[in-house]
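Step one of this worksheet: look at the structure below.
Here the complex is missing a single protein chain, while all its other protein chains stay put.
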Amino acid sequence: MSPLNQFDPQGRLRHLITLEGLTPDHILDLLDRAQRHVRPIHERPATGQSLAGLTVANIFTEPSTRTRASFELAARRLGADVLNLEIMLSSRAKGETVLDTIHTLQAMSTDIFVIRDAQPGVCRLVADHVAAHVSVLSAGEAHLSHPTQGLLDALTIRQRKGGFETLTLAIVGDVRHSRVARSAYQVFSALGVGELRIVAPAALMPELGEMPLARRFDSIEAGIAQADVVMMLRIQKERMVQAAIPDADDYFIRWGLTAKRLTLAKKDALVMHPGPMNREVEIASEVADGPQSVIRQQVTNGVAVRMALLETVIAHRTLRQGPV
Amino acid sequence: MSPLNQFDPQGRLRHLITLEGLTPDHILDLLDRAQRHVRPIHERPATGQSLAGLTVANIFTEPSTRTRASFELAARRLGADVLNLEIMLSSRAKGETVLDTIHTLQAMSTDIFVIRDAQPGVCRLVADHVAAHVSVLSAGEAHLSHPTQGLLDALTIRQRKGGFETLTLAIVGDVRHSRVARSAYQVFSALGVGELRIVAPAALMPELGEMPLARRFDSIEAGIAQADVVMMLRIQKERMVQAAIPDADDYFIRWGLTAKRLTLAKKDALVMHPGPMNREVEIASEVADGPQSVIRQQVTNGVAVRMALLETVIAHRTLRQGPV
Partner (left out) sequence: MSPLNQFDPQGRLRHLITLEGLTPDHILDLLDRAQRHVRPIHERPATGQSLAGLTVANIFTEPSTRTRASFELAARRLGADVLNLEIMLSSRAKGETVLDTIHTLQAMSTDIFVIRDAQPGVCRLVADHVAAHVSVLSAGEAHLSHPTQGLLDALTIRQRKGGFETLTLAIVGDVRHSRVARSAYQVFSALGVGELRIVAPAALMPELGEMPLARRFDSIEAGIAQADVVMMLRIQKERMVQAAIPDADDYFIRWGLTAKRLTLAKKDALVMHPGPMNREVEIASEVADGPQSVIRQQVTNGVAVRMALLETVIAHRTLRQGPV
């Protein structure tokens, strides 16, 4: 497979399937644009008409209320028509191939495909086959990539810390199976974070070749010591077994972010979580709801980042075609 | 638990989870406002932009095509973005708590939560935890409350009868398990209906302390005699067993509203039903479709009442925050 090209011939962002290959400028442009869409939640949200007359197809083959809702609201607040489709792209339901489904929706004038799929490669496959004016945005791909999550994480940190160069950032939990961790690694590597740590039981660490710039820690205490940001990951039951941790209670004892453990990080360290949280498993409620938590701000930023992304890939289209 | 406060510090309606505690003025204001949204169905429905830029999350954990559609149309006809979510608030799907789901949606700038849940207390729990600008509207809560149904019932009666003071109103059927009956009791008690009757087999009567102002009848013939309004309730199979009624045919014989029985009520008595109807079980088709039936008008009024309610709780918000 040739390397994935997410840019159009003029070098403008067209797809977003992975954060790999994005320059700091690309990322910072998206963050700047997203920041303009952030509002306090008690105000009416930012809206616009830059996607009026365009159609966004939200294709979710894994259940994800929150990410689907976030993309849906982002698109609708910019005036787009949104189709919500729960179809199995990676299966051949009724004998139709992935690409037939996509071509059908494209033939109905779908302009942007937002795709979440549990199988690696589906986003890429679609991006390789859609027409030149169509964009593909990943809403989470297998364990590989969740690029809008990486962007919203970066936006959240920049809002609170101003920049990245001097920060120590710890990603804690099931790093091995986490698309959130992979996208975080990519975005923070690109942005030149001071120190990037991955903190996990040995069995939940990624392969040795992966995430080469990260320092590895096999204890949460050491891993979050003096950190500026602690990003907790969601743990699934079946992964505990892999790590020889008998149950959720035990996971919490060994790996949960408690208020006591959090004191090991810097005093003003941020606590993040991509949600949905397993309270009292990977994170204590008093931490999730405490003053250092920016978990809800992450959600708010998620909508803003997705609005910025939709506008960016559509700007590509508008420029390519002249005014429409 | 402290008593539920559905009003903001200035005394304006913010949530609607129960009709208990609403004054006649509150109710009549809502009915007046709703009346302005009622149109003959062959005209284009009333629309507006008072909710433009706002987001309504429709969270239905019990299937209810009609109530969901009614809230959805009400919100969209006022310009709101509507998110339809089928999630189990009362379960801990994926380990996430009710309140995490709500806080996530709130962080995406959801302004109004419309919630139907089979478990008592979920609406209240949510209302106790949302931000000050957010409203919670019940779309039906367990057997306890269905406040917009109570309001649409009152609107329908006022349209046909002009007022409530002189009316005899009979609620017939499974009163014990009915949120419709409880909300009807609350609204008609508040509005000072002349006589309120509950008419049910003994086993389907509410506890003795409940609905203290209602007269109790254990025969439909006596219960609807000279009534101005006959409100039939939906009966479920499993409740017949409780009432020692062997089957639907037998229920119809003993408790069904037939044309013959209806002659016992006043000549111009209204026939109501919250839907969906079990025809030839609790109500004969010739009655449901007959000249005294206002069942379809109830549905039309339902949209108008929900529009009025959405505008009312948003007026609260707009006033609190100044123009937006």
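Here are a few things to note about the model shown:
All chains are identified by letter, namely A and B, in their written order; residue positions are counted from 1 within each chain.
Throughout what follows, a contact is a pair of C-beta atoms (placed from the backbone, for glycine too) under 8 Å apart; a residue touches a chain by one contact, two chains touch by 3 or more.
This is a predicted model, so every value here is computed, not measured.
Considering A:T18, A:T65, A:Q106 or A:N278, the position touching the chain not shown turns out to be A:Q106 (whole complex).
Within the whole complex, the absent chain has one touching residue among B:P206, B:G223 or B:G302, and that is B:G302. Among A:L13, A:A34, A:L54 or A:L137, only A:L54 touches the chain that is left out of the view.
In the full complex, chain A touches the hidden chain at residues 53-55, 81, 83, 85, 87, 94-97, 100-101, 103-109, 131-133, 321, 324.
Residues of chain B in touch with the missing chain: 39, 41-45, 47, 65-66, 69-70, 72-73, 76-77, 275-279, 281, 296-297, 299-300, 302-303.
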